[in-house]
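Below is one structure. I have some questions about it.
Excluded from the complex is one protein chain; the other protein chains are retained at their positions.
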Amino acid sequence: MSCSLKNGSELPALKFNKKPTEMGRREFMRSGAALATITLAPGVTLMAFGGKAEANANPATRWGLLVDTNKCTPDCDACVTACSTENGWKDTGHPETDAQWIRKVDLVDLATGRETSLPVMCQHCENPPCVDVCPTGASFKRADGIVLVDKHICIGCRYCMMACPYKARSFVHEPLTGQKSYAPRGIGTVESCTLCVHRVDSGRIPACVEACDAIGHRALIFGDMNDPESDIAKRLLAYPSLALRDDLGLNPGVRYTSL
Amino acid sequence: MKAFLTVLILLMGLGFPPALSQTLGPVVPKATGNPHPEGNLFMRINHSKLLLQDRNLTVRLGDRNIGASLKACVACHTSTDKNGQPIPINADKQFCSVCHEYVSAKIDCFQCHATVPEKKTEAFLIPKTSDSNALAAYLKETSE
Partner (left out) sequence: MQRTIYREIKLTPQIIQLAVLLVVFILAAGGAELYIEEYGHIVTGMTNQIVWGLPHVFAIFLIVAASGALNVASIASVFGKSPYKPLARLSGLLALALLAGGLAVLVLDLGRPDRLIVAMTKYNFVSIFAWNIYLYTGFFAVVGIYLYVQMERGISPSVVKVVGTAAFLWRLALTTGTGSIFGWLVARDAYNSAIMAPLFIVMSFAFGLAVFILVVKSICGLTGRAFGARLLHRLGRLLGIFVAGVLFFVAVQHLTNLYSAQRIGVERFILLSGGIYTQLFWFGQVLIGGIIPLVLVYHPTGGAKPASILTASALVIIGGFAQLYVLIVGGQAYPLDIFPGFAASSSFFDGQINTYTPSLPEILLGLGGVALALALTGFGMKILRILPTTLSDVNVDPLNNSGKGA
């Protein structure tokens, strides 16, 4: 393995002439799994960490969130704080441009005067308008119903923000530093609640739900709406619930009771 | 094991005498943890393709166990300063910038991605194999 850099114009690696043949295979290079031996080219055997892709986004699942507005109190924003800490978005003193993945909305019923308080975040629609309008396909819905932005191909046109009925999306207006390694965020792209996809993929629950449980409100229930045995599915069956802007027929994955 | 690593680092460094490396090529900071079984050369050529391909697995399919994970690159490849604090991996002369500066390639990854490892990710740094035969075979292969 001699790599000359004599002319100084190109990196040694570029002179490598044994083209690996298995490049297209996703299971080709996996660190963390068992050590395996694979053949790159006839006569050239290298070890690679092998294994199959583990798609955690399962099409049989539909992740959802149930908000019991009766249990949600106006002065509590534990879910908001938890989300902000988990995902690293924060108040920078520019309220109009700061991102808010989840917010507490206080409501007063115009007819009766009854006050309600509830969190609003991406509603993870089954038919998400943001996904329909996105020109590059950066807005997408995972097989398990989580609506995400693929920030790698988001061009920052903000059409999805125009299309979202819930004002759930934010645009990153400034350069950022100090992001969380599991929640990359960056200038010029659109972002929103990911239902803490990085946690969900490793079998945990979203940060907001965890925080709400931790202070004992238990107003947020997370689970697989398609699994009849899940807490969320049972409650949805037992109690009336509604979706925000039901008239639009988007069938959101976030539902509210006692609104 | 440690010996092997040292040899590996020496042999694979940048493949030319260290004396020359100061003047001729980028000095790539040392990494922690296991080296790549595919070899440094392979990584030099293919890391961009691997990263660009594997990121879709995570983002689109939710596969959290990808080979070319940027989080993992950062975990193994950040250097620490005198006080043991991690230096951002994209800082001047650091791992993800030395070569790119050298070939004037630009990457935007670190506008979003964390440049220092999360505290919890030390798992990456623990060598995962003690299969010294395999490594020896590998070494022989790559040092030909």
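Chains: A and B, in written order; residue numbering restarts at 1 for each.
FYI, contacts are C-beta pairs under 8 Å (C-beta built on N, C-alpha and C of every residue); 3 or more make two chains touch, one makes a residue touch a chain.
Everything numeric here is computed off the predicted structure, so don't read it as measured data.
K.L.:
Over the full complex, note down every shown chain the hidden chain is touching.
P.N.:
A
K.L.:
Quick one: say which of A:I146, A:C164, A:C208 or A:M225 touches the chain that got left out.
P.N.:
The missing chain is touched by A:C164.
K.L.:
Taking the full complex into account, find the residue in A:R62, A:K104 or A:R199 that is in contact with the omitted chain.
P.N.:
A:K104
K.L.:
Taking the entire complex into account, which one of A:C122, A:V190, A:L236 or A:V254 touches the absent chain?
P.N.:
In the full complex, the listed residue that touches the missing chain is A:V190.
K.L.:
Tell me which stretches of chain A touch the chain missing from the display.
P.N.:
94-100, 103-111, 116, 120, 129, 131-138, 153-159, 161-167, 169-175, 187-190, 244-245, 248
Keep in mind that, in the parts below, only the chains that are shown with their structure count from here on.
K.L.:
Could you state the distance in Å from the CA-based centre of chain A to that of chain B?
P.N.:
Averaging C-alpha atoms per chain gives centres 28 Å apart.
K.L.:
Any idea which chain A residues touch chain B in the complex?
P.N.:
Touching chain B: residues 1-6, 8, 10-14, 16, 20, 23, 26, 28-33, 35, 37, 44-49, 51, 53-57, 140, 142-144, 148, 150-152, 175-176, 178-182, 184-187, 189, 197-198, 200-202 of chain A.
K.L.:
In their complex, what parts of chain B are in touch with chain A?
P.N.:
11-12, 14-16, 20, 24-26, 34, 37-39, 41-42, 44-46, 49-50, 53-57, 59-69, 71-72, 74, 99, 102-103, 108, 111-114, 117-118, 121, 124, 128-129, 131, 134, 138, 141-144
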